[in-house]
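Let me begin by handing over the structure; questions about it come next.
Shown here: the complex without one of its protein chains, the others still in place.
The block that comes next holds subunit A.
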Amino acid sequence: MQKIKPFDHLVLILGSLFLCLPVVLALMSSTHGAVDIHSNGLYLTPGTEGWETYKKVLTHRGGFTGDVTGLLMLGNSLVMGLGFAVGKIVLSMMAAYALVYFRFRFATILFWMIFFTLLLPLEVRIMPSYQVMADLHLLNTYTGLILPLLASATGTFFFRQFFRSVPDELLEAARIDGAGPVKFFLDVLVPLSRTMMAAIFIIMFIYGWNQYLWPLLMTTDESFYTLMRGIKSILQVWVGSQIPDYNEAFALAVLAMIPPVAVVVIFQRMFIKGLTESDK
């Protein structure tokens, strides 16, 4: 270990300041009025209108229909994030289980096909995906929002690698102990994968939470608005001499940050464990 010098601290402090400043700016600015922000720029000090702003953002009925509150958008985003994370974990675990433990033809080819889809981002297949969902009448539903994006090459790959590192004798011991494929999966593999699941959960939750393009396409009904769209729509009201509600946009942004941060904080220890060691 190298001895830590003051310069190292300086670098760290500057680095964290650099990373934290935008968050602090957003938080502080959200407590000022829109007019103040418009005329004076961003604030580094707390203002006085924070309470009202957040209350308004959460409960004010906006949008064309006048039904969309911040709370609703927060809920929608949560559904997206949780649905993504849970769905992706379940699906990719099962896919990886099949790939690793069942001897079927073309398993390797199938795996590489799944793996290659990693190279194709959502944007490439967004039109066909939309078409399929439209044909299935799944536009403007949570199912349509979540289902098409559930297949996860990343998740499948991670779980495949993990399952391959589980010693074969464990499977054999379970077979002798009378555990069938389903029992082995549920009783042995799932508990062993806990840390892996936590790691994937964080990644996928944030991925789902941050989705913008897909909800934009899939939903026209305002009751399915997510936070990301909410922020955008606040800033879009640039009509005539109207000043956008910067404070509200900032407040929403701050709110949008809380759940991912919470997820990371809660799962952090398991996350690190999952990426570095396995519980074997």
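The rule is short, and it goes like this: a residue touches a chain if its C-beta (ideal position, glycine included) is under 8 Å from a C-beta of that chain, and two chains touch if they have at least 3 such contacts; residues count from 1.
By definition in this document, contacts and distances are computed from a predicted model.
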Choices "RNA polymerase sigma-70 factor, ECF subfamily", "sn-glycerol-3-phosphate ABC transporter ATP-binding protein UgpC", "Cytochrome c domain-containing protein" or "NADH-quinone oxidoreductase subunit N" - which one is the UniProt name of the chain not shown: "sn-glycerol-3-phosphate ABC transporter ATP-binding protein UgpC"
Options A:P6, A:G41, A:P121 or A:P167, residue touching the unrepresented chain: A:P167
Option touching the unshown chain, where A:A151, A:V188 or A:L216 are the choices: A:V188
Given A:A179, A:L216 or A:M257, the one touching the chain that is not displayed: A:A179
Missing-partner contacts on subunit A, residue numbers: 167, 169-170, 172-179, 183, 187-188, 191-192, 194, 279-280
